[in-house]
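Only a single protein chain was left out; the remaining protein chains are all shown in position.
And then chain A:
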Amino acid sequence: MRPVLLRLGFVLGLPAVLVALWWAASDGSTNVYWPPLRTILKTFPDVWTADRLRSDVLPSVARLAAGYATAAAAGVALGTVIGSYRRVRAVCEPVLEFLRAVPPPVLVPVIMLFAGIGDTMKIVVIASGCVWPVLLNTVEGVRAVDPVMAETARSYGIAGPARLRHLVLRSASPQIFAGLRQALSIGIILMVISEMFAASNGLGFTIVQFQRGFAIPDMWTGILVLGLLGFVLSALFQVVERRVLAWYHGLRAANRRSP
């Protein structure tokens, strides 16, 4: 019981202090652009009704999920191919370094040209930004398969799909997850940006609408919703990661005890 309370205290301590500071600092604010936190929180339930959640948050999350899943699948698949063959890597690496260096938001106008302004465009934007960290981390993970394990697999006739499933992907999974984690925050950013360009619903669209309509407290509530969404997604990600990589954390802890 006590350790649980203590951990909860550690988790909530700093956020509570920051919220209190914000509350105190903004309390007497008359600046239109910096409304008191009190006002923002009072506006919150009026703005984020169940209706709005359905019409704006849900489409955003759905587009994020579609783009992210596409990027994850493509990144892992391509990364495995590139990481497995030295020749393919030699051909692809310079191109990958270049493409990775292009900031994903600048792709929005380009992608709009051929993918239109619908959901497809937003999903393509999200996927094209998220794919790089997944891809590059997968390449590194696949390359780093332990030679002794690879030899073990060979000597026991573990080849083809079984090798991929039981050796290569599992061995690369810590790196793949590191890539997926980076991709998640990029995905959220691109979700918002893509909706700011051309959209009729979604979180990014709503926030820009409020800003243009000088509904400043409403705009701030939108930013809070985005923050909360990011927090929930990252917590979910952690739960999945802990499950899938339980062996990895255990192995590392065991190695720390007896190096």
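One rule holds for everything that comes next: a residue touches a chain if its C-beta (ideal position, glycine included) is under 8 Å from a C-beta of that chain, and two chains touch if they have at least 3 such contacts; residues count from 1.
Following the convention adopted for this analysis, contacts and distances are computed from a predicted model.
Between the listed names "1,2-phenylacetyl-CoA epoxidase subunit B", "ABC transporter ATP-binding protein", "DNA 3'-5' helicase" or "YtkA-like protein", the UniProt record for the complex's undisplayed chain reads "ABC transporter ATP-binding protein". Although one chain is not drawn, the whole complex shows that of A:Leu64, A:Leu167 or A:Val225 it is A:Leu167 that touches it. When you scan A:Ala50, A:Val106 or A:Val148 for touch with the missing chain, the hit is A:Val148.
The omitted chain makes contact with chain A at the following residues, 146, 148-149, 151-152, 154-159, 162, 166-167, 170-171, 173, 247-248, 250-251, 254-255.
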